[in-house]
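Below you will find the structure I want to go over with you.
A single protein chain has been omitted from the complex, and every remaining protein chain is retained in its original position.
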Amino acid sequence: MTLHAFVQRVQRQLVIATIANGIAIAAGITLLTLAAAAFAKRANPFAVVIAILAGALLLGFLAWKSRALSSRTRVALWVEELVPSLNYALVTAAEARAPVAEIESAVRVETLRPLVRARLLRTTGRSLLLLGVASVVYLISPATSLGRGRVRAVLGQTFPRVVAPIDKVGSLTVRVIPPAYSRQRTIEQKDPGSLTTLSGSRILLRGPGSPEGVIVSVDDTPLKATGSEDEWRVTLTVNKPVSVVRASYLDKSRLIVIEGIPDKPPRVVLTLPLRDTTLRTPQFNGSLRAEAADDFGVTDGYFEYLIVSGSGEAFNGRTITSQPFRFDSRTGRLNAELSFANLKVGAGDVVSVRAIVRDNNTLSGPSIGTSDTRTFRVARADEYDSVSIEAAAPPPVDSSAMSQRMLILMTEALVKKQKKLTRKQFVRESDDIATLEDRIRKRVYDIIYQMDSPEGPGDTEEAESEIQAINNPDLKQAYDALWDAVRSLRIAEPAVALPPMRIALKALDRARLAQRLYLRGAAPRIVINVERVRMTGKEKGSSSVRTRQADEDSLRRVLAAGFENAMAMRAENSQLAIDQLALLRVRALEGAPEFAAAIREAIDLMRSNRDAEPAFARARKAIAGSQTTIPLSAEWGGG
Amino acid sequence: MSEFVFCTGRYESGDWDSAPSLPANLIDSIARYTSISVAPSAVIVPLSSPRILGYPLVYLTGHLPFRFSEAERANARKLVERGGMFFIDDHNHDVGGVFHKTALEEITRTFGKPSVLRNDHPLYRSFFTFPDGPPATSHELNGWGDNLVHQNLLAVMNGPRIAVLYSNKDYSSEWNYHPDNKRFSSVDNTRFGVNIVVYALSR
Partner (left out) sequence: MPGDASRTVSVSGTADLVRATRDEPGSALHFALGGIPTRTERAWLNALGSAGSEISWSGNLAPLAMASRPVSSPLGGYVISVSAPPDKALLLRDNISAIDTVTAASGFASIPVTVGTGNVRAVTGRDSAYVALRDTVGLRRVLVLGKAGWETKFLVTALEESGWRVDANISVAPSASVNQGGAVIDTATYSGVVALDESAASRAREIADFVRTGGGLVMGVAAARSAAFAALRISPPGPVPEILNTDDSVSHSSAAFATVQLTPEAVPIERRPEGVSVAARRVGFGRVVQIGYTETWRWRMQGGTAGKSEHADWWTQLLSQAVYARRWTPEQPLADAAPYANLIDIAGAAIPPVRSSSPLPAHSGQVMWLLLLFGLLLVEWASRRLRGAR
């Protein structure tokens, strides 16, 4: 190989080595920059741009610095620097247009080649070493999952003062996925102390770092954390009213209180018929109407007819349902026609009607909602003559109806004989009827507004049955009509008074029939002569043992002690105090809701480093209960 | 000192007054065997009235559908939550009957699912001792109703205490007679009723 060719070859080698060095150094610097940003907790896209820019600039600088490589003379000089004994022979050979024999013979290429190679290798090796070191630093930096996870954990445990272990539970993300049927949106919260969601929701709990070492439990039941080197996650389902999720890693721990709100059963109100009815004959055709509503949606519903036949000790029941009604919304309406003929209802039967709806809860349901029951009772043919029912005094409504019928007859008679009477006589008789009519009006008023009735039953509790007329529209209609009738009769216009009198009679009749006839029978009232029979029994009872019925530690006592502890540790370890308060809140949710609400507010305020004293004051007042029941006496020191 | 007043609860859906002589019979037994201050006559109080809360032991029975209205259900819950007790007896003594089916449904809905009351429960020793649990009724032994002798009562508990005692043994028929007729019995069959009252008044 000629010296010229040798220089050319070295030039090529130098270019390659320089490019390799430049790339290695630039890459090394880029990685070091990224690692430094991660260590400084500044790892973001901007830092990445800066790092790449730094590498590129360095590469450019190295390229600019190596621009001399384009000159063979400079390459030859570079070799001459390695071997000063060449005395510019190589430069001369490189600059010559043709090989110079003397020089070719004096300089042996074989001796130069190893020196050049060694130098190139040393330079490149240094660059690659830099790249290697930079790569390692980058790998163990928090910029990579390895660095965030295992390496940091090991380093953190080995050199806790130098490398703080990553706080895998310091920043938690909670995704709440409500059940599909609820059609609620998924929500995500950062670092919640507590959250409230629909029972059946799935909770995805996420935190930084690998799942290794992360311990998550729900009410002391451990859950397995999964995930990647970057992120651990745990999934759980809300199936209890209150759950306490505890996530811990090394000496760090976090509590999240999850309240599961159960899906409420649907509500259904039977709007027609409005009240129970008693019928003389088993003939009835009427409309049924019900309104249904649910917090998430009703799917279907129907009317249920329970027909009970029999008497005495023998009763048979059969249940029939109406055609189903389908819904796909939060509310629904059920309409049906009730026909006793279709249901084969006979005399003495009792038909109980109610509406039943189901919601769209496909998880724990469907929940069923039922309306109040309306009862249609068909009187037996012999009922009114039956000796099994003791005749009670006619109720006030009945006597009113009877009197009204009589007054109508009197008024009709007065109208008929009007021409035979003098004006004075006519006015007086009309006024007499008006007085009687007004008495009925007052009687009806008393019934509507539950005034005491002298004709009513004597037993205070039994008297309850007489106030069924409250809000009875029939009685109200009767009352209004009676007013009209009284006014007309007072001004001696009995003919005008008759229509409202008849309206009043019909309304009173309806009100009377609306009463449950079989309840009219009063049970025989047996009064025991207690003093006479006292301790006359032949057999003797014996003593028994009672056991304590309540926990020795009352809830309030537990809450008071726990609250005092949390307050005492507040100054030393705020996080521990918050956790203690969160657990107390769980205990209080059912039995002391006011305390629980105050504690929730206090926790939120403490988390955001705001003044929680007002919330503490409310919490302690909630525990104290009704403290001023007995005013503390200055004269009596007490125990 | 207030006296114990036996209370029959009146509910809208059925024949709540199907055992009209039972209250007086139990009042007679309470006076006969105990020194408990007891009112000489019973009261009937609508379950929908807040006045029912003044009677912490309420007796309910019937043959017909047993369903509470909303007001009745709300009061019943309050009564139990504050420490009261219901004694509900199926006058049909028939597990396939209308009362039993609807009553269990309503009890579950209002108070929670009832469970079998063990026959060594303190109820059976609260005054008289019933080592085999609830005493059988003649209606059960005669094969009426569902032709079964029910071995246990059902109960919904409020802590360790019975809040709702449910029987389908038909004590309503067994005890529904005038107390004067006790003289014809060799053994008073209302003794278990005394246990129920003593239990309610002391636990």
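Lettered A and B in written order, each chain numbered from 1.
The definition used in the following text is that a contact is a pair of C-beta atoms (placed from the backbone, for glycine too) under 8 Å apart; a residue touches a chain by one contact, two chains touch by 3 or more.
All figures in this text were calculated on a predicted structure; none of them were measured in a lab.
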{"item": "From A:251, A:552 or A:572, residue that would touch the chain that is not displayed", "value": "A:552"}
{"item": "Full-complex contact with the absent chain, from A:85, A:105, A:323 or A:543", "value": "A:543"}
{"item": "Residues belonging to subunit A that touch the chain removed from view", "value": "535, 540-550, 552-554, 556-557, 560-561, 563-564, 567-568, 613-614, 616-617, 620, 623-639"}
{"item": "Touch list for subunit B against the chain that is not drawn", "value": "1-4, 33-37, 49-51, 53-54, 56, 79, 82-84, 126-127, 198, 200-203"}
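To be clear about the criterion, only the chains that are shown with their structure count from here on.
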{"item": "Between subunit B and subunit A, distance of the C-alpha-averaged centres to the nearest whole Å", "value": "39"}
{"item": "Residues of subunit A touching subunit B in the complex", "value": "276, 306, 308, 310, 313, 315, 317, 350, 352, 354, 370, 372-373, 375, 459-462, 464-465, 518-519, 523-530, 533-542, 544-547, 549-550"}
{"item": "Of all residues in subunit B, those that touch subunit A in their complex", "value": "10, 12-13, 15, 17, 20-21, 24, 27-29, 31-35, 38, 40-41, 43-46, 49, 51, 63-65, 67, 69-70, 91-92, 97-99, 101-102, 109, 122, 125-129, 144, 159-161, 173, 178-179, 187-188, 191, 194, 198, 202-203"}
